[in-house]
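Every protein chain of the complex appears in place save one, which is left out.
What follows is chain A.
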Amino acid sequence: MRRVVRGFYAIAEAVRLCRPNVICAYPITPQTEIVENLAEMYANGELDAEYITAESEFAAASIVLGASAAGARVFTATSSQGLLLMTEVLFNAAGMRLPIVMVVANRSVSAPLSIWNDHQDSMTVRDAGIIQMHAENNQEAHDLIPLAYKVAEDKRVLLPFILNVDGFKLTHAYEPVDLLSQEVVDSFLPPYDPVVKLSTEKPVAMGCYAPPPYYMEFRVAMEYAMERAKKVMEEAFKEWSEIIGRDYGSHVSAEHCEDAEVVAIAMGSLVGLVRDVVEEMRKEGKKVGLLKIRTFRPFPAEEVREALKNANKVIIFERSLSIGSDPPVTLEVKSALFGSSSPEIHSVVIGLGGRDIPREQIVKVISEVYEGKVKPGKRYEGVKEFEEVIP
């Protein structure tokens, strides 16, 4: 059913269709409306789940951890400071191999306080052992929720899954969305059947402590699971696109990259804008391409390498920083390219804390690189001249 809905509703509705057993989250802008919508569905009797109002994100993450350990399908959502507060629990959940699915409505982190969008929050948990995808639009966000459960709960994977959606830009935007039906979701997503769970019939101990002779194997096993997840996700992308008839590409989506001299890389809602610009420049006969990175963890290094093999120059639009190093996506791309091609790398930090990203800015960045007017390296676009002050 096609309807014009806002992003948070599209997400909440998809969660409902996945038949979660326990939902728990704590309000934080711009995530809040997702769980408010779920609360409303619960109140109206449309959602057959336990809905728990936690006292903090730390508790929310802990509650879904406990519920997942007991064998329930769970959901939570957060943003920014909330994700930072959950961090310790999320590392723990990943280590316990619990397939918790959550949405992060991406938002910048304090200080200075900002409620607006960038990707700094989700980057803070990139090493936790959590699968991470970025949705480009609300249709994709809606469709990726059942996929997240399918992948996270797959016995070859068993890792938490974060679906990133750009705060406000997607969560609060009205878009036409083809809403999934219960039958379709049921046909794709089987009920959760955990390999191990807390049960008095067959007691197990979870979250044990591991001395040096044991610890490393557990952590390396997570790495193997993450590697397997790549394949499992591809199967799921394929199956899902066959069922719903919408194909978003695989871990990446390489557009016009075959003969492109300059390839622009983006994640999330910025992809749409960059695509527009690339299409327009193509019409002008310029050899530019777009590489949309959809899966950030496991990072699709091979696909990135393949897509960039003919490019002389690469522009990475970065929505976060790793203060003191290259920004996160740049690090990944460089690492993927190491030992193969070595194009110029332009790391362009843009739109932090919700700073507007006008179309002309994207045009300017790509044109300047295309015409060789700027040197490779790290830059900040849209930053006013300023004097450093300690706030």
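Quick notes on this structure:
The criterion applied here is as follows: a residue touches a chain if its C-beta (ideal position, glycine included) is under 8 Å from a C-beta of that chain, and two chains touch if they have at least 3 such contacts; residues count from 1.
As a convention for this text, contacts and distances are computed from a predicted model.
Per the UniProt record, the chain missing from the shown structure is "Thiamine pyrophosphate protein domain protein TPP-binding protein", taken from the list "Sarcosine oxidase subunit beta", "Thiamine pyrophosphate protein domain protein TPP-binding protein", "tRNA-splicing ligase RtcB" or "CRISPR-associated endoribonuclease Cas2". Although one chain is not drawn, the whole complex shows that of A:Ile52, A:Ala301 or A:Val363 it is A:Ile52 that touches it. Checked against the hidden chain, the listed residues A:Ala173, A:Leu198, A:Leu331 or A:Val363 yield one contact partner: A:Leu198.
Of the listed residues A:Ala43, A:Leu113 or A:Met206, the one in contact with the hidden chain in the full complex is A:Met206. Along chain A, the points of touch with the absent chain fall at residues 21-22, 24, 49-50, 52-56, 58-60, 62-72, 74, 88-89, 92, 198-201, 203-211, 214.
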